[in-house]
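All protein chains but one are shown at their positions in the complex.
Let's turn to chain A:
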Amino acid sequence: MAALCEEFTLCGLVAGVGRGLLGLEPGLGSDRVLLTDRGRTATLYQVSDQKPLGCWSVKQDQTITCPAVCNFETGEYIAVHDDKVLRIWKDEDVNLEKVFKATLTAEVHRIHSLPHTEPLVLFRGGAVRTLDALLAAPQQEIENVISDEVIRWSEAFMETEEPVLIFITEKNGNYFVYVQKVNPDILHKYKLQQEESSSPLSFTAYTKNKSLTLLCLYSNRCVYKVLIPLQQCVPEEEQILSKSLLLQSVVSDTVLKGASLAILDKDHVAILGCLDSSPNVAKECLSIWNTKFQTLQTSKELPQGTSGQLWCYGEKFFLTHGKVLTVIVYKCETSSLAAAVGKLKDTQTLGMRTVSSCVNWNMLQEEELASPRKQQSVTAKTESKRTLRSRRNNVAKVQRDALTVEQLLSDIKDSSQNDIEEELRQFLSNSQVSDFQATVGYVITGLVNRCKTEPMFYPRNCLVQLIQTQGLSYSLCPDLMAVALEKTDVHLLQLCLQQFPDIPEAVTCACLKAFLSINDDSLEGTNVNLDSVINYIDITHNKKVEKQTETVQNGFSSELMEEDSYNVQLTQKPQAMDTEELCPVGPQKAALLNAILHSAYSETFLLPHLKDLSAQHVILFLQYLQYLYVKFSEKVSFTDLPGMLSPTINQIMDWMCLLLDAHFSVVVMLPEAKGLLSSLHKFVRAQVRFYSELNKIEGSLQELQRIKHQKDFGLYSIEMLELV
């Protein structure tokens, strides 16, 4: 559910109330915004404190014509005044007259600044330059790309670490979309499909899966979605972009005026607009819509009027309301039917937290229980990179007409793998197909059937793409996993395990068996998603799995401290539970096993299948589970390991118990399992002791608290009392 939370005023607006602001750009740091009014001033605000940090003005007769932006790389601010004069300054500069100045040869429309890259300058003529290229030769000739078209909207994105700039121009009611890549310099031009009787009011866009999704708000209160592929060669002719209806925000035929659109997350958009329902009373309101369920989540009336501009940075809306700039904090949680019925799995990531301390449980002897030794502080890697598949970029003709399902299904039966792949990509980008889920089901069944009949045919990329549509389940394509198991396509299996809610226990077990039996070396090249392990397995160092015979920390040998009798004969593995211990499996395998741990199961159905595992596999899996358990316990303050899709402690413990249940007699008999079991036992015992000590401390503290409260006053006392 999305909700509007508190609201506060950032600042008052003096001049040009009706016209709104020239621009509001994020500043350095998440809590700062750079506000440029339609006059001469740019001001930097600290949002949470509602206070200005700096204010810069140009001379009396000059006007800022392009909103000031912050260059995130250098921390400088860039603005253009009088269309052509570029100014660059820093926080400590006071007077804009004295800062760096460059006069350009063409009029600047806007400057777009993105993190980790050079700002892009968009000229009114449609040309795009990076700032450094421009500053190297300010007087260079700027070409005119668009002829008498006016730029209505522009936005820049990072796509595969390269900036992409998209701008939309208008000429005589026709809208054109330009996509400009900077490196290499490629420009695409598209025409936006026309809509009768209504015109686009506001645009916003986001990139996902190498395609750009453009959302347009039309004056008939509809939001349309336009998919623009980013990986294409320069086509010969101008293409027309078809659009699909994403959201119809109102049923009546009222006309929207001066409206704005913002994307909040993949399911939510915010619309700020003036509803021209009755002739005199223009009602302006801000509303959040869920595009998945087509529902209005929340809305807020803004009776004092707005300028129709809406910015949205860091979970806050910024809008001009009356004579002030108002900030409205919003909350937007993923909406799903599961959430509505309370069955949502908690998939929040803890990546942002840092690990403060590591505890070595083995070092906790009875006498040391009260003072857990602090190991070196490890900072969790908060950055989680997505290892994206590098798909082959086939050159294909873009067909004008949408591909029909029947066509695709018949093609699947006989076309070549590459053709199918290209058709499928097109088909998927054209997602306004009705009953999308069923269609995807047909397609994947078709593919799997062909796989079964033709052993050589295995359109892996297509299958991956289809699974990533998130519309599939095991029951929709029961043979897919069997085929993938046959081909040992671990990546596909991982995806299935992560996405299918209804995998039978037998298949889960088969996957587990397959994963355990694959050699780590053979997994090295595969593109398994490592998100779930990246935070606790050091991928680079784990490769050299060298068994150290003994670990001595600060000259302390755990061997000498051991007093338990059964430990003596097992001293050949004293380092078994050390924090320095390396993961028993490679990171790829670990990620695959995590996917297993994450899958849903029912104990009764799982147990018989678990019994099929061989002893070696059981030991290996147990070792891995133990490794996870130790990792967990090191981070005392955590209930979950950091990172996406990491297994929870409950999942680990459940699987460990299940595994021991299924194979207890085997494990007890195996000599190589003895060390493992005893260290597990010792470890669990240490934990139990530690927590029982903690419980005792808690009890004593509570008692102290109680004593403090219950004072006995005796039969007589004189006390002071103040009544206010």
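To be clear about the criterion, a residue touches a chain if its C-beta (ideal position, glycine included) is under 8 Å from a C-beta of that chain, and two chains touch if they have at least 3 such contacts; residues count from 1.
Just so we're on the same page, contacts and distances are computed from a predicted model.
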Name of the absent chain as recorded in UniProt (options "UTP4 small subunit processome component", "Multifunctional methyltransferase subunit TRM112-like protein", "NADPH:adrenodoxin oxidoreductase, mitochondrial" or "Translocation protein SEC72"): "UTP4 small subunit processome component"
Touching the absent chain when the full complex is considered, from A:Glu6, A:Glu141, A:Asp185 or A:Glu719: A:Glu719
In chain A, positions touching the absent partner: 713-724
